[in-house]
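Notes to accompany the following structure.
Removed from the display is one protein chain of the complex; every other protein chain stays in position.
Let's turn to subunit A:
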Amino acid sequence: MSKKTLTLMSKDKQLFNIEEHLAVQSVTIRNMVKEDGASSVIPLPRVDSETLALVIEYLNRQQAPEEDEDYVKKFVDERGEIPTLLELAQAALDLDIKKLMDAACMKVADLIKDFTLEEVREALRIENDRTPEEEKAIRDEFQWAF
């Protein structure tokens, strides 16, 4: 019997094939397969093709379970750019792949430590929702951290 293959579609409409038994490491995909057999294409509207290629590479790994922790760490280390890691974390969140999500977030945390407040906002694309007065007040409140 040949192994069953699933097709995933990225935000920019690119198609990726992956064997079902590997794809179901994603809890989201596992649930879809359970519900309707997922015979057609699975759309992932928030994941771009570059990121999806990385996720597929991660899911396709041939690793013994005990080597897995090291593998996922190395996997995110090799992609040490913050924007890439954030996309990867976002995709791992959508697809519910816990280990990948944990590792990517931990790596980002490691990279943004010692950042200034503005650098944190910029790196994590967080909008400042404070007025200049509120901004001054919060900086006074947390003066010791600046």
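Convention: a contact is a pair of C-beta atoms (placed from the backbone, for glycine too) under 8 Å apart; a residue touches a chain by one contact, two chains touch by 3 or more; residues count from 1.
Here is the rule we go by: contacts and distances are computed from a predicted model.
Participant: Leaving aside the chains on screen, match the unshown one to its UniProt name from "Aminomethyltransferase", "F-box domain-containing protein", "Sen15 protein" or "AP complex subunit sigma".
Facilitator: "F-box domain-containing protein"
Participant: Per the definition of touch given earlier, which of A:Thr7, A:Thr28, A:Ser49 or A:Gln90 contacts the omitted chain?
Facilitator: A:Gln90
Participant: On subunit A, what residues meet the omitted chain?
Facilitator: Subunit A touches the missing chain through residues 46, 86, 89-90, 93, 101-102, 105-106, 108-110, 112-117, 120-121, 124-130, 134, 138-139, 141-145.
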